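The complex is shown incomplete by one protein chain, all other protein chains being positioned as in the whole.
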Amino acid sequence: MELKVIENATCTFCGCVCDDIELHADDVRIHQAKKACVLGKSWFLNHTAEKKYPDALIDGQPASLDEAIEVAANHLYEADMPLVYGMSNTTCEAQKECVAMADLLGALLDSHTSL
Amino acid sequence: MSEVILRLKQDPVVTLEAEVITPDKFAEMSHEQICESIVYHGKRQLRLDEFFEVEGEKSEHIVLHGDMHRVRHLGRAMTMGSLTAHGDVGMHLGAHMKGGEICIRGNAGDWVGAEMSGGKIHVRGEAGQQVGAAYRGSLAGMKGGIIIVDGSAGIEVGMRMKRGTIFIRGSVKDFAGLQMIGGTIILGEGAEIRTGAWMQRGTIISLKPIDLMPTFGESGVMNPTFISVYSNLLKPHGCELPNDQNLGCYRRFSGDRSVPGKGEILIWQEHALN
Amino acid sequence: MLRITGGTIYDPANGINGEVRDLYIADGKFSSKFDAGRTIDATGMVIMPGGVDVHTHVAGGSINFGRARTPEDHRRTHAFIRSKTRRSGLGGMAPTTFATGYLYAGMGWTTVNEAAVPVLSARHTHEELNDIPIVDKSSLVLLANNEIILDLLEEGEDERAKQIMAWYIWAAKSYGVKAVNPGGVASWKYGNDSKHLTSKISGYDHITPGTIVTKYAKMIDELGIPHPLHLHCNNLGAPGNVETTLETMRHLEGSRAHFAHLQYHAYGGDDWGNMRSEAARLAEYFNAHTNMTTDAGAVLFGDTVTITADGPWQHLLYKLTGRKWGNLDVENETGCGIVPYTYRPSNLVNAVQWAVGLELLLLINDPWRVFLSTDHPNGACFWRYPEIIQLLMCADYRNECMANLPLNIKNKISLPEISREYTLYEIATITSAGPARSLGLKHKGNLGIGKDADLVIYHQDKDIARMFGHPRYVFKGGEIVIEEGDIRETPDGKEYLIQPFYEPDIDEFLRPRFEDRYCMSFENYPVEMERIEHAQIQKCTGDDAEDGDSQ
Partner (left out) sequence: MGGKVTCTLGEVKNRADFIVYWGGNPAECHPRHFTKYTLMQKSKFLPRGRKDRTVVLVDIRETKSAKAADHFLQVRPGKDFELLTILRALIKDQKVSEEQVAETGLSLEVLKDLIEKMKAAKFGVMFFGMGLSMTRGKHMNAAALLTLAAEMNAFTKFVAMPMRGHGNVTGADVIMRWQTGYPFGISLNRGYPRYNPGEFSTVDVLVRGDTDCAFIIGADPGATMPKPAIDHLAKVPTIVLDPHVTHTSRLSRVHITTAPAGIAAPGTGYRMDEVPMPLKPALQSPYPSDEEVVRRIRETIALRPDWMTNQPQMIEAQI
């Protein structure tokens, strides 16, 4: 099968955020990450498009995404002092959603920086 | 003397922000107004009487009872009257305080008297970090008044303080007097490391030997008169500074040379007994 | 549809000076007819087109660096509480993005121009602009210290330089060109400055700041960019810099140019002790040369944070004040410095600066060419504009304020001799119609039929600062966004940009030079069009459009 080539892809494994990576991928996994360092290579090659995990887990049991969103929203809404934390290995677009959610929730909001 | 007495009846699950509990506010409030005044349990606004039993009204003297270690901002920006707590209290006790008196018969959290400019705070137990300090980014911490802690305290005591006095009877952790601009810190039982780091001016007096930053220089031993004057001023607050030249003297260090600063650290040294 | 009746209208773009007329709004624009809908009775009230800020710093790496450096200010300022439909925010010296929109709209401003964007972080600037609600936005890109372009000028490759300028504007999805301390910031990369038009630029032998300003103005005119060269002159803030400014103006005769925050460039004397106002001299030259526009960059007393791409000036200010200092140099393109600052009436230099800003506004006689600005947040925060309007409209109030200045300011300023008072018509010109025209935004600052229905309705009030600080209604795109101080709606604003023409093969010419200078991929550098929310591409002249608006 012909591999799809992505030029100038960006690696978000570390703070260098190198944007000159050449990725060779099929539908399921990335086979090559040219120019990436050893950490970047394993970052790219270890993620796949396989369905390895259930969509969601509620109390350890597989659940649907819709159920999980409902339960998550419920916990956050009911809490007196919810915390929104992390936001490192994710996109800016998701981070903006996190800040918007924390704003609505009246939550504590924090990232890795505070460590 | 009339008082407003608050007894904690319901433990907060998360933090309870209760900046309304100040003599300035309660002096004007009826019993009903105090009961219905707003406190923040995390993100929720609740009536004060959901957490406290309230006795009394319209008084500038407040007495609190209970384990209030999650109750924050007590006595915030108060200018008069008194606030006495029997039990532990949470963070920001007396922050931005301008006058009046606070006495805690228990422990207090971090930022006791942060950025205060007048009045007196006495913590009978231990205090947390940043006693009399500046909040992150502020140019100056404590600007006046006096803080006495009978127990120990955490890091950054008097960080960026400009004026006033802090007396910690117990020991303190790192960075006491960090970036100090003026005022006096007295350390009864010494400190961990980096005392006086980056200080510009001001005085730190330690009654026990302490490790100093490598950027301080020794400038002699002395029994300065101002110590005796100071000791007299502090006496009514239950603090005394030794200055009997028969018993010992102060080693004087100046720095922090990295600034370069003109702060001084005086370390009391008893004469060796022959 | 909507009808506003009985208001007294000040619409300089159409020469309407205080006439009572009805306005009709349909589909976000002014309309000639009204069939049905809500009627707002504005009897006894004053109506002006929504304010347009030609020069402000509200989004991007620099102001965001400023936010990081000033948490103490965020704590003491006013806070906007979130509602279910509205985000929270903080005001102050460097307001958060959401608060920026609330505060501008809250005093009737509906369009703002972010005046300093490095291309390298333009993606970031647009993300912030997207998060500024209500107002429409545009941005100018920093190019006057761009080493790739300077290298081409040094090599005499002017045509190529122009092509690359066009390429950069489109790469940044920007609206025009800002020049900050031309050549001086390039020198700052070596720790130097280039203060005069003939100064050496570190790393170059043939070009000077004079070359840059002349050629840039010409290139911008040739590209047909709606807004002229937006120039922050060399030698900002220094006593005696009026000579540099006049020299720059002489260099630009025959070209269009916009002089940013002229207040900072109008000083005489030769040290801080004898610094004096040269506003009168500058205004005299300016009045006689109609190729130029300017914004005041007025100063008000109080705390602020100064933020500019002028790195060397900020290092000097840090040394003078001993306050916190932030500096951020951007590869190949520009720099940025941040120093919190307090303007004090008791400080002679600050007092002169305060007077110079007002003098320029009062001595430049054509309100179509001088605009209200504080170079936010440098001279003061934008939300203090109503205070400046009061100073312009009330000579008595001005005199009262002057009583607080140091006694030895006599002979250093000319403000005490000026009795001019602005009229409402002139205020509408310097806050809206004029800056809109200078920006080439023909559908802004104009209450004519078919134009954007951005307008503000004020109560008549003898207290001018209160009148302009608390509009009765603010309309943005025909929608009521502010009513009696309450934020009613927070619609997304549009963003204006241009696509000047360049030869397609310039990409391949630029690529090796780019790869030599930058450390990101050439392909990833231009901002993708999808990232601009509500983008409106404006035409450059020479493009085949009749009126320059593409709506």
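Here the chain labels run A, B and C in written order, and each chain numbers its own residues starting at 1.
Methods note: a residue touches a chain if its C-beta (ideal position, glycine included) is under 8 Å from a C-beta of that chain, and two chains touch if they have at least 3 such contacts.
Owing to the predicted nature of the structure, the values given are computational and were not obtained by experimental measurement.
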Any idea which chains on screen the missing one touches? A, B, C
Identified contact with the non-displayed chain, of C:Glu114, C:Glu127 or C:Asp310: C:Glu127
Which of these, B:Glu19, B:Asp150 or B:Glu264, touches the one chain of the complex that we don't see? B:Glu19
Hidden partner sits against chain B at residues 13-15, 17, 19, 40, 42-45, 70, 73, 76, 91, 110-111, 129-130, 135-136, 139, 174-175, 178, 194, 197-198, 213-215, 217, 256-260
Contacts of chain A with the missing chain: which residues? 4, 6, 8-19, 23, 25, 27-30, 37-40, 43-44, 47-51, 53-60, 65, 68-73, 75-115
Touching the hidden chain in the full complex, which residues of chain C are there? Just list them. 59, 61, 64-65, 67-69, 71, 74-84, 87-90, 92, 94-98, 120-121, 123-124, 127-128, 131, 189-191, 203, 315, 318-319, 322-332, 485-487, 516-520, 524, 528
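Methods note: only the chains that are shown with their structure count from here on.
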Tally the contacting C-beta pairs at the A-B interface and at the B-C interface, and name the larger one. A-B
Geometric centre distance via CA averages, chain B-chain A, whole Å: 44
Residues touching two or more other chains, restricted to chain C: which are they? none
Where in chain B do residues touch at least two different other chains? none
Can you name the residues of chain A that touch chain B in the complex? 79-82, 105-107
Chain B partner contacts - residues on chain C that touch it in the complex: 69-72, 75
Over in the complex, which chain A residues touch chain C? Could you list them? 7-8, 10, 19-20, 92, 100, 103-104
